[in-house]
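Yeah, one chain of the complex is gone here, protein chain that is, but the others are all in their spots.
As written, the chain order gives the labels A and B, with residue 1 at the start of each chain.
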Amino acid sequence: MTTFAQQSSQPTAGGQTGSSTRPLGPGHGAGQSEPRPISRLLPPPGKPALDLGAHLRRHGQVPYRGRPGQLIEDVRVAGLTGKGGAAFPVHRKLSAVLAAQGRPVVVANGAEGEPASAKDKALLLLNPHLVLDGIQLAAEATGASDAVLYVTLDAEKAHWLNALIAQRRSANLDRLEVRLVAAPHKFLAGQESALANRISGGPALPSFAPPRVFERGVDGRPTFVSNVETLAHLSLIARYGPSWFARAGTPDEPGTMICTLHHADGRVDLTEAALGTPLSDLLDLGPAVLANGDDPLSTPASAVLIGGYHGAWLPTATAARITLANAALRRHGATVGAGVLAALPAGRCGLAETARVARYLALESAGQCGPCRNGLPRIAGALADLADVTGGRRPDPALLHDLDRWSGLVYRRGACAHPDGTVRFVTSALRTFDAEITAHRHGRCTGTSNRAFLPVGNGE
Amino acid sequence: MSGRQEAKLAVNPIACSGHGVCAELLPELITLDEWGYPLLADIPVPAHLARQARRTVTDCPALALLLTKPT
Partner (left out) sequence: MDSSSTALWYVSRATGVVCLLLFTAVILLGLLMSRQGKLPGLPKFGVVHLHRYLSLLAVSFITVHAATAVADSFVNISLASAIVPFVSKYEPFWLGLGAVSLDLMIAVIATSLIRSRIGRRTWRAVHWLAYACWPIAIAHSIGSGPDVQHGPLLWLTVACTAAVAIAIVARTAAALRAAPSDAQIRALLADSHTRNRTRIGAAHR
């Protein structure tokens, strides 16, 4: 188990790995503060992953409550929100599934289709038992009769996870047998209806909603879909209570989350951070506040991507002044999303990076809805055109009008949020890289390096 | 009458194949984008168009146009 853990948490980008040892923000909840560094979910730096025996010694048995629904109140008081990107209040989802007609299914969503995010893969490797505990607790709370762990698999990983599950069954820890279902390596694999379709035996393509999966999901049954990190938090709340949970984080956004950090120097780490932590504590963004505004050359990062590929770019100076909390981020058009934080190195062209990601997003469209199928490739093509100033070429300024029009045409006209998230990402790029756009329109680029920074999976 | 929501047009974008019959039948509320897919007015269906809206829903070859139920 130890050796496996050491080769674990390989984030998809090239770069060194390791758990971060940087000190994290103190908790703002009532009672004593969380000791630094926070290690609720990820093992403390240098410590190996917990095997079942160590897990039971540290956290005890699965704290079943005895009846469906009991845990939901604790989750509500704790204020747990989803860690898969949408930040939906977990207690509401649990209640909805419990109230729906039919025998529910619980699905732990470890698909992690976001190429820049590695937290779910790492969590499953470093602390799988917290996730597996969470599955059992969610199943009890919703009255579910089936449980699925949905995750990208290779033979070795499947064998290892099945062994863990079998070990727990023979130790009589789990009441429901957990079935492993392989998720494809696609951006939309973790979308809730695509997930439900895949688990039901079909392709991982989204469906039109209503009905949402909490009403009719896997095999037409009410389905509680939750990110694996969320389930890990849930299993800790069940043991230690809502007040403990709120010792880290802010009063409105309690708790911690795992972030994938892409540093400007190329390192990629994972960190568990309390919500409300200043972003400048997580990424090196240079002098916190520059007296004369944001001169891109004086900071190591020319811009910061927050949330993931459906997230938003912010100028470094803005990012340096805000915290990892939706309350602060929403004002700037961003959310914590899947916890991806990427500092674009100075000397890289933000437009080129955006164009590469937009191309990936266009190729990852499910292709089922006309507006998305037609609009995303055109948006990506226009960005590629804007980014290309080889030989002093000047992109047509009309492209900006086209981008604006196409963004408006795809927004909320698909069956899922893929076009919406893409538009948010692209629109924030056009805003943040405004100066770069002006330079490009005159045939110049401020970038000094063409190397790709953000990962776009095994595609082109 | 307070708080009562009128029916609105909606489209199942997966079922929609861009026939464009809806825009012909209900031009007051439906136009086509530059790729031939329907753009629906985001307003409740006015009473004088209700019958025509219902017919348009029935006539969609792909059964992709929907009327959300008034509450």
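Going forward, contacts are C-beta pairs under 8 Å (C-beta built on N, C-alpha and C of every residue); 3 or more make two chains touch, one makes a residue touch a chain.
What you are looking at is a predicted structure, and each value in this text was computed from that prediction instead of being measured.
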item	value
Which residue of A:Val62, A:Ala362, A:Ala415 or A:Leu430 touches the chain not shown here	A:Ala362
Hidden-chain contact residue, picked from the options A:Val77, A:Ala384 or A:Ala417	A:Ala384
Chain not shown: contacting residue from A:His55, A:His310, A:Arg373 or A:His440	A:Arg373
Residues of chain B (touch criterion as defined above) contacting the omitted chain	12, 15, 17-21, 24-25, 34-36, 57-59, 61-64
Missing-chain contacts mapped onto chain A	359, 362-363, 365, 367-368, 370, 373-374, 377-378, 380-382, 384-385, 388, 398-399, 402
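Methods note: only the chains that are shown with their structure count from here on.
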item	value
Residues of chain A that touch chain B when the two form their complex	206-208, 368-372, 374-375, 409, 413-415
Footprint of chain A on chain B - complex, ascending	12-18, 33-37
